[in-house]
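Only one protein chain is missing from this complex, and each of the others stays in its spot.
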Amino acid sequence: MDKTLIVSKKVKLNDPVLIEGLPGIGLVGKLAADHMIKELKAEKFAELYSPHFPHQVLMLKKGIIRMLKNKFYYWKNPKKGGRDIVILVGDVQAVTPEAQFEVCGAILDFYQKLGGKFIFTLGGYGVGRVVEKPRVFGSATRMEVVTSLKKHGILFGEASGSIIGAAGMLLGLGKLRGIKGVCLMGETHGGYVDAKSAQSVLEVLSRILEVKIDLSKLEIRAKESEKFMKRMEKETEKQKQIQEGGFAGKELSYIR
Amino acid sequence: MDKTLIVSKKVKLNDPVLIEGLPGIGLVGKLAADHMIKELKAEKFAELYSPHFPHQVLMLKKGIIRMLKNKFYYWKNPKKGGRDIVILVGDVQAVTPEAQFEVCGAILDFYQKLGGKFIFTLGGYGVGRVVEKPRVFGSATRMEVVTSLKKHGILFGEASGSIIGAAGMLLGLGKLRGIKGVCLMGETHGGYVDAKSAQSVLEVLSRILEVKIDLSKLEIRAKESEKFMKRMEKETEKQKQIQEGGFAGKELSYIR
Amino acid sequence: MDKTLIVSKKVKLNDPVLIEGLPGIGLVGKLAADHMIKELKAEKFAELYSPHFPHQVLMLKKGIIRMLKNKFYYWKNPKKGGRDIVILVGDVQAVTPEAQFEVCGAILDFYQKLGGKFIFTLGGYGVGRVVEKPRVFGSATRMEVVTSLKKHGILFGEASGSIIGAAGMLLGLGKLRGIKGVCLMGETHGGYVDAKSAQSVLEVLSRILEVKIDLSKLEIRAKESEKFMKRMEKETEKQKQIQEGGFAGKELSYIR
Partner (left out) sequence: MDKTLIVSKKVKLNDPVLIEGLPGIGLVGKLAADHMIKELKAEKFAELYSPHFPHQVLMLKKGIIRMLKNKFYYWKNPKKGGRDIVILVGDVQAVTPEAQFEVCGAILDFYQKLGGKFIFTLGGYGVGRVVEKPRVFGSATRMEVVTSLKKHGILFGEASGSIIGAAGMLLGLGKLRGIKGVCLMGETHGGYVDAKSAQSVLEVLSRILEVKIDLSKLEIRAKESEKFMKRMEKETEKQKQIQEGGFAGKELSYIR
């Protein structure tokens, strides 16, 4: 296995939208997507493994290991003819351009096979200060998306700079394949895990999708997320040290 | 998509020359090529996307995103039997040898399919001091090119050192395919965006191609270019920090 | 040759387990596996070379060179119907995620062709202090492995963090192929080569495999291993300097 790999079971979905919430600034996207999965009781149906993710496995409390991965969940819309939802979450993102292209390409291939045509990517928009009532900024693949979504309280054209990583590349590469999409960014400080910002994003998203999402447990989940990401940070830091240490020497302090 | 990709519409061109003006020292080549596109009202007909370009999308003012890319424009020569022109410009260049080989290879494949046989690459030649009347240095793929172009006021054999990036590799790799070419380098300070140097290059180029190019708006465009490149610099700097920060930790401050 | 390559002679093995002991923390895994090879008089039957290992050859005392590599040994179980053993040891491990995926993938391909279905990876678990009687921690691919091995004095679920490198990736990638396995980690300081920790691991392993292994020469071998790894460290450090020095300049001090 030397390529990004998606292991999935078959599901049949109706015109599914894709919601991406991988780790990023303030963990806003990850928090929102993870929360949505739990509240909607979405079901896991695919896992993505990549040679571009860290080469380490996590030791779980029950005595078994697991690889780092991304995961796909689906939710069947109970409304007749309503669009189903696919949610993409995970431990990590690839960190080089080449790796992001490959992994995002694999995600888009998979999503297209499910019949998907519209992507929401979720993230934070760092403003460097604490925000009482976080606004939600948007940037879309086409003007028609801007026009149709503006009414939901998304600020288009007010965020500047660039969107780095999967939240940007899924939209950019998707556009080349004729897939539409939008990045929803919750205003956030940037320096800490921000449940409030995730809440703003989820409020907008539930209005667009016409899906109810209970937000009462969001704060508690933010705490868990923070803890997990600190652990990931610590573990991947070790790996980075090994890589920099080179081939043999520093590997002496390799496993722990 | 895991390879450099060129999306184009079909055009029929007559023995087209290729003019490359990607970002480089003093933005001389980029300025000259961008200006030429606008003055000649050249038409865009192809876009190049590469996994070796930064994995980020730019947020535009109107609320939509776009990927980083290179672009091809063409200009039909109104003179009967006159050579048409293809101009290559863009946001970025690849930064590793392997990536430059791949991207330049894709450009040459594309250009050869258009029937092209001669390449002008444009750039600056840094001399570390302000230059009142910038000279234009040249370095060609073969002596016969030197002989035929000398009369246009290009100084051959007076620049030393090497030409790094697409301006050099398109010529070097092109030569292996039997494509001739020359790099035209405007003398420049090296530390700032230099419209005067671009003007010198354009004067030489318009003499060679026997095409009139109005140079009156060059200064204004230089200002715009400078602004854009400062933005690019800022955005790609962020990405570099993420890459160095490694897999999980620093990604917390990922999107903005 | 631009891929990881395994050169082997044919052997027929009965349901062989794989034991991995590549360099890692405290050299615990390497020591244990190397010792096992010598005590069991296991026979070398395959060598693995990879473009991801350092591009240097070692000069041996008798005047010949050898490449850096990993090696596979086998041991035929004298008991009728008893499982045979394959032991994987070597000079180095790959240091990037992409390289680990490729090399571990090649190892798993090879092992599966031998009919293998269970992997033991051996390593150290650094605790940052000298340990009188090193415990053995375990982390398995599945709960059923935990259940069946617990009785042998392995502590499951008490180690936390992650397992970096081949000891982790062989299990993680193996699991995706339906191969079961466990990582046995000897408690160790982390800062020096630890024969005692290797002894603990071997005691557990010999109980599980029902194979007797004389441990009396383990201390002596630890000394030899330490010496070799110090040499490797020194040599690969040179290579790292060249890589950082770039293409031409520093290569002047290239061979020694």
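A, B and C are the chain letters, set down in written order, and residue numbers restart from 1 in every chain.
One rule holds for everything that comes next: a residue touches a chain if its C-beta (ideal position, glycine included) is under 8 Å from a C-beta of that chain, and two chains touch if they have at least 3 such contacts.
The structure displayed is predicted, hence computed values, not measured ones.
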Item to check | Chain not shown, its touching partners among those shown | outcome: B, C
Item to check | Residue in contact with the excluded chain [from C:P51, C:G82 or C:G153] | outcome: C:P51
Item to check | Chain not shown, touching residues in subunit C | outcome: 1-2, 5, 7, 49, 51-67, 234-235, 238-239, 242-243, 246-249, 251-256
Item to check | Missing-partner contacts on subunit B, residue numbers | outcome: 23-27, 29, 53-54, 91-93, 95-98, 100-102, 105, 123-126, 138-143, 145-146, 156-157, 159-165, 167-169, 171-173, 175-176, 183, 185, 190-191, 193, 229, 232-237, 239-240
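One rule holds in what follows: only the chains that are shown with their structure count from here on.
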Checklist outcome for this item: Cα superposition of subunit A onto its copy subunit C, rotation angle rounded to the nearest 5 degrees, comes out at 90
Checklist outcome for this item: Greatest Cα-centre separation from subunit C belongs to chain B
Next on the checklist: How many angstrom lie between the centres of subunit B and subunit C, each centre taken as the mean Cα position?
Outcome noted: 50
Checklist entry - In subunit A, which residues are in touch with two or more of the other chains? => result 53-54, 234-235, 239
